[in-house]
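A single protein chain has been omitted from the complex, and every remaining protein chain is retained in its original position.
Labels for the chains are A, B and C, by order of writing; each one numbers its residues from 1.
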């Protein structure tokens, strides 16, 4: 079989930690281009991985008919335009999460996917996580009984990324803790619960702890160092309550808060059993049998979810299989996030019951 | 000074564990009547405390002009009628929480209080808790900066009281976990946050784990034993999001849930500092100074909040001082609880902005 | 209903910690006699429990037609003779474990039970333990798959009881660690595994750590203090391998050993799941689902197994219900213990396949 020729657009953290190593480990793939508007980052990738050509302008990739597939690892603000350009240029696309800054942008991406028929997967990598899939199976097999509520908590004491940079600039990122972390948590909930249609969303998003940038105390900063000349206009705390056709969901999330206990979990409450998933770690199942309360921890072989995401993307290009990370499944999460921000601005609940709500 | 003559109506758990011992310990008080429709409980109290007369019908008390003050420790369904009768019969009233089964009943109580001018305090005993008052002072003095959100969690693994009895029968109790536990948690939030006016309420209440009574697994049961012939039609899980003129509030509460981690706390999130109060226990203050993150625990002399509640009630009768447990402050919590139940039934957010909402 | 009149023969530790309190708590029972050859112990019981008459000679009880039921809490050497006398005198009998010193004595007790038709239960109290019964249900419902082996470990660092007393004198107790502790462990295995017929037994019993009495080092001694003038001729370590029609069983037990790690557990190995029961404590279930290994701990309301044993004994007298502690179920454990001692003496495996083996 001839190798699938791919290009990586955006050569920052997520490209280097996840996409590129997974492409390199896939024997059916050849990386032809590393692209970054900061050309030295593209050149470093060429040198580090010993393959490909460094380019600054992604239009080089659009014009090369050999390139079948593209990973988009740029900041969020150009996800939509690059993804759309790539699909129109006959490329299959794997775009990092979130799909885009806004629901509207995500809808445009979906529209072009439908028009062109090219693959458009979003980097909701937890859908390839072993533990998450075991939970999904447990829920689907009825082990939890009726799943009536989900408690989502992604609250960190101090974890604002790159203060003053792309992550904390709304025009670039589209939002803060909700769009960056919440997208993963809501996606896991939707995936495990069988993608239930959302009905109402009420939320509040706050920009509090980072806004006084020089006085933001912290121990470590990922995607740092801070740029005190930059801007900070995104949410560092978010709260929401969502009703769906399945369970209701409550969300409390913080990149930073003045509570020193990190709580990163999802509680799936069923009337027969419940599960607490520690994000990125193990889960615990709580049930009852023969009058006893059972607490069960599960051990299973850890998989490399990024590798499965990439391998599935490449295999799907050829087989036509639609993955759970397809834009058609992810679009609902984009709508929910949009609704949380809208509800926060308007101080009232948003109904998603009407067709085309928020579109 | 002549002693204040009091009567205790309802001689169950809360009367015996809190009200009666506190009256006995107050040297200015004489208990004249113990009243209970199950007369043997009244008689046991007479025998146990060595004072008073046992009566079955509270109208004996209404007719006795010597009685100045009454504690109402009955099930919730007769709170309103007895309190109103007592005030109209010229008695001061301390009524256990919740004020009543519904907001409407509570409003009637308040109306009669205003008409008669008699004291009507509700048993929101945490307002007399030392730690809660320290937190209130910290918030009011600005140590937390802007209090923008409060996370309320009163989630127990297995703690349904008296399955099949008064607590789990809506016609008697008015509700379940929310009206029984939530009333305390919301009251602490309102008290500490300066009683901010609520604006919107969205909630869902579920009756799940207790409804299949014979198969409800548990380790201990307070107010038990279970009565499998009785009824179970109240909430054992509740979730809500509330916007106020001050902080937003999210609530997750459970008498029972299939998550085996008890979480009983209130997180006060300020932009300068935050506090986690472990319900009924200590609190921790999280702040930042000189670039360092500080975690502070507070030690203080523990007080007997029930004693202060009772002593304050008796003293207030004579001084005319209005306590923080007055019906006028508690009425808003009753409105919020009503709004959560209403929102749950209607599947949409309830606005409390208009005057007289839900009245 | 008239009360059931009972007598307690032997007023030592087990009578005072278990039998007598349970009779006192049973409203349908009246204790008429406390009997002990050391009469002061009988008299102390009369005084402590405020009922009954103290007697020295149990024949007083035999002669009193009012006495319906007897608890035998004496040393092992008179279990058989007193139980037999009582049944012949028309009394129902609850005899402490072990049934007797030897299989032969136990068979004689069983024979008289069959002749007289009186109840003869043995104090295998774990059959009334909640956790043990949950395990039995799990095994019977097939949750463990095929139960193929059981590992029994009752190994203590230092726990020889009453060095030099009844417990360590073979003529009185019939044996040591095996007959005193092993009887409980084997009984739990037999009960949970559905009382499978034993086929072969190989064992070795050692009398090592206590035999040099003055130099036996220990931290605490139950049923003490030591009597250095007494005798020590029983096993303090025992090992055995047993084949049954169900699982095979290995046993390692020690009242005392020079390994400082107490290990008191039973491992039930099934091909689908397994259970480790910590003796007298909780159990853990190990299974696999959806490719994950699950470790489950069970919480359940702790019951008072002694109370259920006594209540069941009394109720069974009137209802005729045969309890799982009946001599007919316990007799097999007596046979297995006899076989272990015999195998140890003869240095070879004992077959129990022939009818009447060891009888």
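Points worth noting:
Quick note on the criterion: a contact is a pair of C-beta atoms (placed from the backbone, for glycine too) under 8 Å apart; a residue touches a chain by one contact, two chains touch by 3 or more.
The shown structure was predicted, so the numbers you read here are calculated from the model rather than taken from an experiment.
For the chain that does not appear, the touching partners among the shown chains are A, C. For the options C:48, C:88, C:104 or C:208, the residue in contact with the chain missing from this view is C:208.
Among C:110, C:133, C:169 or C:257, only C:257 touches the chain that is left out of the view. Screening A:300, A:313 or A:341 against the full complex identifies A:300 as the residue touching the chain left out. Interface note for the absent chain: among C:233, C:295 or C:328, the touching residue is C:295.
What subunit C contributes to its contact with the hidden chain is residues 144, 146, 148-149, 151, 157-158, 199-200, 202-204, 206, 208-209, 215, 217-219, 237, 239-241, 243, 248, 250, 252, 257-261, 267, 269-274, 276, 284, 286-288, 291-293, 295, 347-349, 351.
Subunit A residues in contact with the hidden partner, per the touch definition given at the top, are 299-301.
Going forward, only the chains that are shown with their structure count from here on.
By C-beta pair count, the most extensively touching chains are A-B. Distance between chain centres (mean CA atoms), subunit A to subunit C: 60 Å. Centre-to-centre separation between subunit A and subunit B, using Cα means, comes to 42 Å. Of all residues in subunit B, those that touch two or more other chains are 217-219.
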